[in-house]
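Mind having a look at this structure? Questions to follow.
The complex is shown incomplete by one protein chain, all other protein chains being positioned as in the whole.
Order of writing sets the labels: A, B and C. Residues in every chain begin at 1.
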Amino acid sequence: MQAADEPDFSYDGDALSARLDEAFSAMFDRECAALWVATGTAANCLALASMVPPEGAAVCHRDAHIEGDECGAPGFFLHGAKLLPAGGDGAKLTPETIAAVIDPIPDDVHRAQPHAVSITQASELGRVYALAELDALSGFVTERGLKLHVDGARFANAVAHLDCAPAEACSGADALSFGFVKNGGMGAEAIVFFDPAAAEMIRYRRKRAGHLQSKGRYLAAQILALLENDLWLENARAANAAAQEIAASAKGRLMQPVEVNEVFLELSEAECAVLRDRGFGFYARKGGARFVTSWNSRPEHVAALAGAIASL
Amino acid sequence: MQAADEPDFSYDGDALSARLDEAFSAMFDRECAALWVATGTAANCLALASMVPPEGAAVCHRDAHIEGDECGAPGFFLHGAKLLPAGGDGAKLTPETIAAVIDPIPDDVHRAQPHAVSITQASELGRVYALAELDALSGFVTERGLKLHVDGARFANAVAHLDCAPAEACSGADALSFGFVKNGGMGAEAIVFFDPAAAEMIRYRRKRAGHLQSKGRYLAAQILALLENDLWLENARAANAAAQEIAASAKGRLMQPVEVNEVFLELSEAECAVLRDRGFGFYARKGGARFVTSWNSRPEHVAALAGAIASL
Amino acid sequence: MQAADEPDFSYDGDALSARLDEAFSAMFDRECAALWVATGTAANCLALASMVPPEGAAVCHRDAHIEGDECGAPGFFLHGAKLLPAGGDGAKLTPETIAAVIDPIPDDVHRAQPHAVSITQASELGRVYALAELDALSGFVTERGLKLHVDGARFANAVAHLDCAPAEACSGADALSFGFVKNGGMGAEAIVFFDPAAAEMIRYRRKRAGHLQSKGRYLAAQILALLENDLWLENARAANAAAQEIAASAKGRLMQPVEVNEVFLELSEAECAVLRDRGFGFYARKGGARFVTSWNSRPEHVAALAGAIASL
Partner (left out) sequence: MQAADEPDFSYDGDALSARLDEAFSAMFDRECAALWVATGTAANCLALASMVPPEGAAVCHRDAHIEGDECGAPGFFLHGAKLLPAGGDGAKLTPETIAAVIDPIPDDVHRAQPHAVSITQASELGRVYALAELDALSGFVTERGLKLHVDGARFANAVAHLDCAPAEACSGADALSFGFVKNGGMGAEAIVFFDPAAAEMIRYRRKRAGHLQSKGRYLAAQILALLENDLWLENARAANAAAQEIAASAKGRLMQPVEVNEVFLELSEAECAVLRDRGFGFYARKGGARFVTSWNSRPEHVAALAGAIASL
């Protein structure tokens, strides 16, 4: 790997890290500033820190990763700012569900005021915001004077599904957490700021959070390798295709349309047990189970799972 | 006022502040440590700070003051710990509504773990936890290893309604925000710690939050004056009685049973306008209005409001 | 007291609180926004919160109250921002002592960057910044792109000493903690923002810190009463004069020139004991003691102390 060939400046002063801005600016066809971090949690929280002051609030879906799966990390990184959970089918927000949460908030000092909206593309239920949905959302947040953050842990899968330009898949965003770890990376995510000036303060916040790695070039190298020749997109397509294969075997059980690399199925506990006995691993809650495919899911494994489900 | 008679030691080193522990220990018939602060928000948040670490969470009702009316103060004082809003009729929590929120939280590091429950006695809808309800709650929180905080902004009114010993009205609590400002005080609330050791760290936190007033004896003096001869209880009874008078005039409109000094009425916007024209002030939301009586509500005003409502 | 005459809107929506902006704008001959809080710690920390982001730093004297006597309150209110202690005779900063601290800080993400300077007028050693010193400081901070905060716990005493317009005594300040508690107030200080826009965010922060008292009109009333007919200045002059009387009796012992209401004297432990035996209270550290006079120090007490010191 290029990063290991020879020494370079430490932290993010190296040649590879320097190429990130350019690479994402080219991808999104506008001037971007991009910062690597090791985890999606750090990416989400640092992105939000550029939008939400400690006394403020951000709206997210009640199923959002930042709300339920990061052990209160937004509370830590935003110094106690509030998350305002909202609803929406498929774990996707709409102008209406956001309005239902923020319209009752009077503009007085007794209430934390909303400063941003965070959406997940693709969502926690594997659903993708269509371009028209993004347009509506982005119009709404602009009208309300809010910033828009996109948690893109599965952004690649969403772009693959939409078959559109990356910029379209996060239209209106002020910052994007562009995930690579679920898509072939080892420990590198990118925060892409569409207003490069917004990144400046976050460089200090990244250091302050212990996320400025001295050998950051290894993170940059991962990201650049995945961007090269659209490997990120190829990986995502592979994962999406595997999910489709599983979905096809489970028509009557689908709890959500399958759009990316997650398949949510109605399965009884007994059925879950059967699949587990055959060696398949997955998360399950009463009545349902989630199957996640990967950029490197092996065709024979996928076929085996599809077959096992079909024969339940 | 005694506090002004002569100089004394500053901060909380004065003779009046020193009497608080004793006064509340006598009232609750157990050893207590009591700290004055200027506001209910400070009282609630400092009390919770003794129970919930930054990475933890506290359950409260979704209508709780700490959740919606303190501009994120718990996020500030608890360093980003989460509030987990739960349901319950009359803005009161039950073991079932708490369980519904915490049972789905797996004990792993991805989720902020619950450390405490905060209830409001009387609740934000003017409802009082009965002794049996408190027993059930306190059994539940103990069983789950949680601490119990009681927001008692209207604790006096609750005790007056229950006609019980103060200790019974907050049975099982680890700390109580004992409100005086709504009951005749000028700017003094007490945090009562039923485990005196828990107060020690909070003394530093109080200073650190700018809530250690150098002339704290004036706060102690207010509290002691209200405790003397049960003036606090007499005041609360007066306020409760005024609310009953209003309630009696508005039978068909009551949105909640009237138990303390708040009356929630179904009123149209037009009806609200009529009352406002006659000089009455109150909060209103679509379809309803809240009337709050006070320790010093004048009988003629109360009668006038009751009459005005009856004649709507 | 006017505030108690009749009910008014709660929090800071009352008529008295509304007069503060006007009163301070008149005093400082420019548009100001003024917020009351109960303590100097809250005033200092909220003022600084308008200047210093969590990842930043503020320079203060190593003897500053915010550095050593507020139990880390700036760390709490500023979410972990750093204080950078600097030196200077008489507990006063100079451009040189500030530069000595900030010049070695490289402008990179490994170091918290300075955003503000906080000075104390009069200082913790009872020393007053002369107008020329303030000009030099204010030129320096402007040149370095820093904000200037003035901790004015004894601002009245400084103005009395300088015998100048209040605006001159804090020339160049972006915000002033204007102290009243040490000058006749019971529990009210004012934060004066010379850029009214800077106050907006702080209104939320004040609430969030539990410092928005529901009966805030009692705080406003105290401040207005002290401003009326320059009572604040008269009180400060009385305190300063008392300090001069004591100083005159202790010429050879003065550790600092006496400019306001603090007298620092070289006293042995034995001498301290003698004075304590005669009923005088004061802080002492090895070799020295601090005597603080007050707006209401009684002439006979002052004379007695002066005599006691003279006869040591």
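One rule holds in what follows: contacts are C-beta pairs under 8 Å (C-beta built on N, C-alpha and C of every residue); 3 or more make two chains touch, one makes a residue touch a chain.
All figures in this text were calculated on a predicted structure; none of them were measured in a lab.
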Based on the whole complex, identify which of B:V109, B:A248, B:A273 or B:A310 touches the chain you can't see. B:V109
Filtering A:L16, A:A58 or A:A73 for touch with the omitted chain leaves A:A73
Looking at C:P54, C:P95, C:G152 or C:P166, which makes contact with the chain not pictured? C:P54
Option touching the unshown chain, where C:L16, C:V37 or C:L78 are the choices: C:L78
Could you pull out which residues of chain B are in touch with the chain that's been left out? 11, 53-56, 79, 109-110, 112-113, 201, 203-208, 212
In the complete complex, which positions of chain A touch the hidden chain? 37-39, 41-43, 45, 70-73, 75-77, 181-182, 186-187, 204, 207-215, 218-219
Where chain C meets the left-out chain, the residues are 54-57, 68-72, 74-76, 78-82, 109-112
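In this text, only the chains that are shown with their structure count from here on.
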Centre-of-Cα separation between chain C and chain B, whole angstrom: 34
Between chain C and chain A, distance of the C-alpha-averaged centres to the nearest whole Å: 48
Whole-Å gap separating chain A and chain B, where each centre is the average of the chain's CA atoms: 41
At least two partner chains per residue is the criterion; list those residues in chain A. 54-56, 79, 109-110, 112
